[in-house]
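All protein chains but one are shown in place.
And then chain A:
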Amino acid sequence: MALRMWASSTANALRISCASKAHLSPAFSLSRCFSSVLDGLKYASSHEWVKHEGPVATIGITDHAQDHLGEVVFVELPEPGSSVSQGSSFGAVESVKATSDVNTPISGEVVEVNSKLTESPGLINKSPYEDGWMIKLKPSNPSELESLMGSKEYTKFCEEEDAAH
C-alpha cells in the first residue's frame, strides 16, 4: 500500500495535462497498478468526472472507478432529452456480475450519449477520460461545478479511500 501511494504521488508530480488545451493530454502513468487523474476536470466523490466546455459538459467515470470495477461488459445510458439532477443515477455499468450505478456530478439535460459504448463497453476501461465518455449535458446550474473536487483533491480522496479499506 505504501509503495502504491508513493507511486501515485510521483506520477501526479510528473503529470503534464492542462485544462487550457483544446484537447486533454494523454493520461501519464508509470504502471497500471494505480489510477490516473487528469488536470482540468472536476471530480465527484462517487468517482465520476466532468469536463465543462462552454454550453456542454461531458461526463464519464474515472480511471480509479474503472480499475476497481473490472472489465465493463455492458453500459446502460439515458435517452437524450432526459433531465438529471446532481448526485442522481443516470445509468449503470455491468462488470463482474454486478451492475453499478453511475451518478451525474451536475444537473442538466442530456444532449448526447456515447453510442459506441453499446458495441464497445470496454472503452470505459481502455480510455475512461476520452473514448469512454458516457454522456454530454447542457448544465442547468453551472455553479454546481464549484462543489466538485479538482485533480489534486480527488487524488488525495482516492488515496485516503483506498488506505481506509
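Methods note: a residue touches a chain if its C-beta (ideal position, glycine included) is under 8 Å from a C-beta of that chain, and two chains touch if they have at least 3 such contacts; residues count from 1.
The working rule: contacts and distances are computed from a predicted model.
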| item | value |
| --- | --- |
| Chain not displayed: protein name in its UniProt record ("Osteoclastosis associated transmembrane protein 1", "BPL/LPL catalytic domain-containing protein", "Ataxin-7-like protein 3" or "Acyl-coenzyme A thioesterase THEM4") | "BPL/LPL catalytic domain-containing protein" |
| Which of A:Ser89, A:Ser107, A:Ser127 or A:Ser140 contacts the chain that the document leaves out | A:Ser89 |
| Sole contact to the chain not displayed, among A:Thr58, A:Asn103 or A:Ser151 | A:Asn103 |
| Hidden partner interface residues of chain A, rising order | 46, 68-70, 73-74, 76, 87, 89, 92, 94-101, 103, 161-162, 164-165 |
